[in-house]
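Working notes for the structure below.
One protein chain omitted, others in place.
Up next, subunit A:
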Amino acid sequence: MDRAPAAPVRRRPRGFYGSSNGKKAVMAVTGAVLVLFLVGHMLGNLKVFLGADSFNHYAEWLRTVGSPALPNRTLLTIAEIGLTVAVVLHMWSAVSLARRAAKARPVKYAARVKPQAGGYATRTMRYGGVIILLFVIWHLLDLTFGVVNPKGGEAMPYDRVVAGFAPDRWWVTVFYVVALAMVGLHLRHGMWSALQTLGLAHRYKALKTASTVISAVLVAGFVAVPLAVMIGVVK
């Protein structure tokens, strides 16, 4: 029997972000920023149910908040930059950790691996993240830039929403619902996972229940808008 080769000792992790724990912590913090954004975004969306004026006024407010002390769009631009940075860091860390994981198991098991901890949501994190990203790109082109919106970018926000989710564009709504389901799964695991990563998790049962409930409320709040447009409640 020949001796086993020495384990493949890698380059020592350099600095905080070089370590897998550091990357995970960045992921948790950026994920938390994105969750806060989603909560705000969902509440804003629900203004659609208060009518066109209320919704358009809210969209206008996002642009003018802080004025006259600050020029228009100052705070909005800061938020946009912050969110972009968060998404990029989050994904960069995700890709880098996924590659690390692949290297850590070069030979796969021959038997079908039976997950022992349940955790369906856990197994959707990586490909679900990619679906969410594709959706976010479409979503920005549709409702922010109006490039793929029937009314175009010049129309009022409310009209863009109604046109974007029009019944004959049902596939847009389907994509939206699928992507939101992925967001729900992502956060069902992601929210308690982030606390665990930051070393703040206790009482796992309660935490996991809270993650599930908050995710469900978020998904319901987001999905309500396109569904309402599709069935004609919002027009």
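Quick note on the criterion: a residue touches a chain if its C-beta (ideal position, glycine included) is under 8 Å from a C-beta of that chain, and two chains touch if they have at least 3 such contacts; residues count from 1.
The working rule: contacts and distances are computed from a predicted model.
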Protein name as given in UniProt for the chain not displayed, "ATP/GTP-binding protein", "Chemotaxis protein CheR", "Succinate dehydrogenase iron-sulfur subunit" or "Amino acid ABC transporter permease": "Succinate dehydrogenase iron-sulfur subunit"
Of A:24, A:47 or A:160, the one touching the omitted chain in the full complex: A:24
Which residue of A:200, A:220 or A:233 touches the chain not shown here: A:200
Residue numbers in subunit A that touch the chain omitted from display: 1-13, 16, 18-25, 97, 100-101, 103-119, 122-123, 125, 189, 192-193, 195-202, 204
